[in-house]
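Heads up, one of the protein chains got dropped from this complex, but the rest are sitting where they should.
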Amino acid sequence: MKIRNKPGGVLGIVAAASIVALSLSGCVRDGAGQGGGGSSTSPGITDTSITLGVTTPLSGPTAGPGTCTVAGLAAYFGAVNAAGGVQFGDGKKRTVDVKSYDDAYDPQKSLSNFQQMVADNVFAVTSGLGTPTNRAFRDAAISQEVPQVLVMTGDPLFSDREESPWQLGFVPIYQNEGAAFGKLLAESGAQHKVAILSQNDDYGKGYVSGFKEAIGGAANVSVVGELTYEATDTSVDAQLTQLAASGADVFFNAMSITPLVISSLQKAQQIGWKPSWFLPSNTSSPTAILQPGGATAYPGIYSVSFSKAPQSPAFAKDADVVKFLADLKQYGNYPDMPAFPHCMWSYMVGATLEEAFKKMTEPNRDSFMTALRDIKGLQAPLMLEGTAVDTTTDGQPAVSSVLVQKYDGRGYTTAEKFG
Amino acid sequence: MTLLELAGVTAYYGPVQVLHGVGLSVPEGGSVGILGANGAGKTTTLRAISGTVRTGGRISFDGHDVRGLRPDQVAVRGVAHVPEGRGTLGQLSVRENLLVGAYLRKDRAAISGDIDYCLDLFPQLQDRIGSRAASLSGGEQQMLAVARAFMAKPKLLLLDEASLGLAPSTSKAVYEAIRRLRVESGIAMVVVEQNANLAFSLVDSATVLETGRNVLTGSAAELKGMDEIRRAYLGG
Amino acid sequence: MGTFIQLVVDGLATGSIYAALALAIVLVNQATGLINFAQGGMAVLSAYIAYAFTRLGLPLILAILIAVVVSFLIGAVIERFLIRRFEGGDPDTAVVVTIGLLALVTGICAVRWGYNNLAFPSLFPLTSVEILGAVVSVRSLATTVTIVAIMVALQVLFLRTKLGLALRAVADNPSSAALSGLPVGRLLMVGWGFAASLGAIAGVLVAPQLTLTPGMLDTALVYALAAVILGGLSSPIGCVVAASAIGVLENLAAVYVPLVGHDLKIAVPFVLIFVILVIRPQGLFGRKVVVRV
Partner (left out) sequence: MRTISAVLANRSVRASLIAVVAIALIVAPLILPAFTNQTLVRIGVYAVAILGLNIVMGYTGQVNLGQIFFVGLGAYVAAYGVNHDWNILLVFVAACVIPGIVGLFVALAAARLGGLAIAMVTIALPIVGVPLAKRLDEFTGGSQGTSARFTDAPDWSGLYNDQWQFYIVLLVTAAAFLLARNLVRGRYGRSFGVVRENEAVAASMGISPYRTKVLAFTVASIFGGASGFLYLAAVQYTSPETLSFGHSISLVAAMVIGGAGSITGALIGGAYYVFVPQLTNAIDPNLTAISQGAILLAVLFLLPQGLVSLPRVIRRLARRRTAPSTPSGKPPQNSPVHHPTTEAAVREGLETQRGKIDHED
């Protein structure tokens, strides 16, 4: 290829300049777009509508759960809007618009999307999936005083009010899930040898640290093997072979990749290792994972959850589930049975936001944050009995209570004790 | 009977016109040389015949208009082009190169006999029959290129600068073999050659090109006798 | 010892996934001289096509056969109407075109079938057998056997048939091959068609294990490329051996070399490539090649 011809020089500069010119959309700086607080009206809210933004992976390897984070939210507010909108605390009725942006799990793009949202006059950013992508614009959100709330990351930083005044996580921090199972195990009284496999990122680390903390004082539980895998791996057979050799009777598998969970369930029984399993809330779907994995071969599959599983026959006729699936199809542009819990979670995010909207007395972000941090005991649709949204505790995300459940061959039942 | 006839042939590289109306006539079994300085359009004339350059004018071969055909379609009609730079298939072995040469032939049984003939013609290739073409010396590659063209059993062979980059003794040997090939097979040839001495050893007649036009055409004997030809091409 | 053998067997099974894709890459490279980054994406599309036909109620084997045929056509069409424009041009541009193709094909799969993991039925049962004290699933075993069979078939195609010779000649030097009467354009289409068909087989072989998603083969592509380079671009046998070696060695290194561990085991094939290429630039089995990439 020959591009070293001279003409590039001058015309090239013209071309480069024209790029700049293209960007000059004629707008003159008016100082808006920076800062959103104050007692006046914030950007993104009018007397009839409010605009929410979601930056989340809609392409690439994490697009599966990513699309769910938009679909559930869009489904919830689609239904709400169809019924006329939300009655806000200031007495006005508004419809809720959801704008989504693809960040492909790239932090640089999520920051770019955030900046675009500010330019697009988005009232608040919500529901987006991913720790690095949410972290990438956390500082910018704080300095511009734009709410970044109910995001899908178990990173505790987002629920620390001192550090993150404009943030709030939604899902239980990973530690909570790990700890819930650890506690159950420690209280069982019997001797247990535990093998641990975890995803090599904050997801896996969170689960493991919560679990280890919970079994810290227990003399009856010992960890006999601990390995990691990469989220991009095509196989974890080698890890399972290695862990099987440890002779553990409990397998704590902090894994977020659906096909890998299925193949681990298959692989372990093939090599004759049949421990009790722990699986995280987002990879424990009875139909999508446990049945194809042949989970009934194991003495017990434990998981934690706070949401009803639409796939589970136990909830097939549940009113919440029926409405959720209908909304998802009609307003969320998501006709399939969701394979990722993020669809349910973002639906609950919608309910939590609606609650905050009802409580906010002024149409600005300060009032919204105050209202959002004042929700207690909200039983959002799809939530399991015994769990609730509680945004009043510093250091905890909107949902912090989880229930340990045991697989019964069809769905899950709440497990009071191990075994 | 005329095998190949070019009349008013033009050719272009992109927007640049290289040939401005070249004519050429090759009788069946005849051998015609194209002489000329660098950039005169010799190679382009061969490319015009084999269809590897955009052309205008008239090119007829064996009674058919072949201008505008793709190179493989021209080859099907019986033209084999030994291009400048030899065009051997470097990753393929010598034998495979020869088999590719015979790609169009249906007479499978005769192919191995012709390979033997080629190896007889160019004994150096005998030992290298399994080697990759890229590993051959320049002279061996040139021999392989000619042999591959012969394997197609063409009616016309286009030979472009077969002596380029070769030691004098090697190029002499190559031309020696080509002459034998011509005598024994009766294939017609168009020969482009910088070294006019070598060219005249192989051709019956020749044309001289200058900036894409014929400036002189005649029999080998006539041309050899002309002063300007001597001075320009024969080093005397 | 039991663990060791099991790790080797596991590695071979994983290696067979890489090998399946690597063979398609070798085929396209042998036939067109290009490295096709979209090979994995096209294989996924083929698997989705087979999936769609099984959903229509067709028997699995028939659905796969249809997918193989359709893929051939898709490959040929892509060559004719997209890649053809970049043949013989700057090789970097051609590679970037395949990158764009990968994005496009992945996007098409995502739009049509979504990002959910779809369960793809397996041709082979999910039972397992014991070999030398190691447990190996029949599925992995059958996959490996199929891949070896394809490998042999490819080797025969390239080295023993006139078509294979013509494909290689065109990849080597298209303009020169045309002078011998080879219909270059048609052969390039056939080459891409074959590679796409082979990709279809690779796709349906690994889809039951990886479950069908648009990005199913993204990671495998990197390993497959590594295997192709390591084995030598011109050798189907070489790349299958290399893929298996990569699968086994990364397992062993992860378990027995504490410094490596499971997180850095992906470095193993690359270190291997580096060492081997410094010693033997043409790869394990390849003949010395200069590639148009």
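By letter and in written order, the chains are A, B and C; residue numbering begins at 1 in each of them.
One rule holds for everything that comes next: a residue touches a chain if its C-beta (ideal position, glycine included) is under 8 Å from a C-beta of that chain, and two chains touch if they have at least 3 such contacts.
Note that the coordinates shown come from a computational prediction; the quantities given were computed from them, not determined experimentally.
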| item | value |
| --- | --- |
| Residue among B:G36, B:P71 or B:P154 touching the omitted chain | B:P71 |
| Residue of C:F4, C:F124 or C:F270 in touch with the missing chain, whole complex considered | C:F270 |
| Which of A:G44, A:G60 or A:P310 contacts the chain that the document leaves out | A:G60 |
| Identified contact with the non-displayed chain, of B:S31, B:T55 or B:Q142 | B:T55 |
| Interface with the unshown chain - residue positions in chain A | 1-5, 7-17, 19-20, 23-25, 27-29, 33-34, 58-60, 67, 70, 100-102, 104-109, 111-113, 115-116, 118-119, 131-133, 135-136, 138-140, 143, 155, 157, 200-203, 205, 230, 333 |
| Interface with the unshown chain - residue positions in chain C | 35, 37, 82, 84-90, 92-93, 95-97, 99-108, 110-111, 172-175, 178, 184-185, 188, 214, 222, 225-226, 229, 233, 263-264, 266-267, 270, 273-274, 277-278, 281, 290-293 |
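Keep this in mind: only the chains that are shown with their structure count from here on.
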| item | value |
| --- | --- |
| Pairwise touch network: line, ring, star, complete, or other | line |
| Rounded Å distance, chain A centre to chain B centre (Cα mean) | 71 |
| For chain B paired with chain C, centre-to-centre distance based on mean C-alpha positions, whole Å | 42 |
| Multi-chain contact residues (two or more partners), chain C | none |
| Junction residues of chain A, two or more chains touched | none |
| Footprint of chain C on chain B - complex, ascending | 50, 52, 70-72, 75-76, 80-81, 83, 87-92, 96, 99-101, 103-104, 132, 134, 148-149, 152 |
| Chain A residues touching chain C - in the complex, by the definition given at the top | 1, 59-61, 63-64, 66-67, 200, 227-230, 232-235, 237-239, 241-242, 245, 258-259, 262-263, 266, 270-272, 288, 292, 294, 336, 338-340 |
| Complex interface listing, chain C residues touching chain B | 162, 165-166, 168-169, 172-173, 175-184, 234, 287-289 |
